[in-house]
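Take a look at the structure set out below.
The complex appears here without one of its protein chains, the remainder shown in place.
Up next is chain A:
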Amino acid sequence: MANTTTATTTAPAVTTKPTTFAAALNTAMSDAMEGDRSVCVFGEDVGTLGGVFRITDGLTQRFGADRCFDTPLAESGIAGMATGMAINGMRPVIEMQFDAFAYPALEQIFSHIAKTANRSRGRVRLPLVIRIPYGGGVGGVEHHCDSSEAYYAHTPGLKIYTPATVSDAYLMLREAIDSPDPVIFFEPKKLYWTKEAVDLSALRTQYEDAAQDESAPSAGVGAEGRAVVVREGTDVSLISYGPSVSTALKAAEAAAEDGISAEVLDLRSIVPFDDAALEATVTKTGRAVVIAEAQGFVSVAAEIVARIQERSFHSLSSPVKRVTGFDIPYPSPKLEEHHLPSVDRILDALDELQWED
């Protein structure tokens, strides 16, 4: 069943000051460390400095250098050591400094982190989280702007989360840390300093109450994945995740001025994938545009289109369109605006849909 409510619906009315995406992530780690001594945080510059994006700011001071610490500069080492620590009872939360800097760790991630549970017939599980700042839109130089989610999503055994809102940043990271499975946690770096009026202590209560009550629905994405409709509409579904959700919402607003009612679906997790929510929105609107920053060829966007075609073909009034990055290496800062999905490009895609019966 698709759950069409947002994760924050049950949170009390918000009266607090605006909270950044970065602060939500920081508080999620700090709360998890407070509640469970096996949670530890490490990576490059995450200790004294608090991370190049300051996401781990203050954790060493608060919990000590045994629980949040800097490592030598070696990503395979970080991922491999985390694997061993998870084998031996810890819940490591590791940071890859940038998307493209995670590539030296891919062998550890693909050959061991993703496969250890299966290899051992479920006897050895690796409850670890790999946080990866990803995506562009921040004027970053080469190797700092990749959307690398498809590489990981193609590897069975990994869960792939990517929050698009401040409240999801908190709830989904808490859930990732509590997950019995390894989670690749993609943080849209262009959202780090966005603010929303979110009461983190209310979210904490919401998350911890739901975690204690097994019958309650998860506050995060849950074992099945839980995509959320972040804007209701009737004419077309804009399917998106992570950094592209806000672009999709802006495009939906602009489309409304042209008389098009666009629904926006935030997938939140790529693995597990919420097929039910996808089917529900496409069945409702009959049209779909998939929006993602990553290059489109052999991408998550391609997978979504394939799933719509397989499961919802008879509900469609139009071929499904994609608005993605071009099939090029990520361009230099002055050219990235031409590469990233934009409101105009999404509106063009809406124009190209079939609108008449």
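As a convention for this text, contacts are C-beta pairs under 8 Å (C-beta built on N, C-alpha and C of every residue); 3 or more make two chains touch, one makes a residue touch a chain; residues count from 1.
The definition used in the following text is that contacts and distances are computed from a predicted model.
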| item | value |
| --- | --- |
| Undisplayed chain, where the name is taken from the UniProt record, one of "Membrane protein", "RNA polymerase sigma-70 factor, sigma-E family", "NitT/TauT family transport system permease protein" or "Pyruvate dehydrogenase E1 component alpha subunit" | "Pyruvate dehydrogenase E1 component alpha subunit" |
| Residue of A:I87, A:A211 or A:V343 in touch with the missing chain, whole complex considered | A:I87 |
| Among A:A32, A:V271 or A:V323, the residue in touch with the chain that has been omitted | A:V271 |
| Residue of A:T16, A:Q61, A:S120 or A:T234 touching the missing chain in the full complex | A:S120 |
| Contacting the left-out chain in the complete assembly, out of A:G47, A:G140 or A:G157 | A:G157 |
| Which residue of A:P180, A:P217 or A:P319 touches the chain not shown here | A:P180 |
| Chain A, residues in touch with the chain not shown (by the definition above) | 40, 66, 71-72, 74, 76-77, 79-90, 92, 104, 107-108, 111-112, 115-125, 156-157, 159, 179-181, 223-225, 271-273, 275-276 |
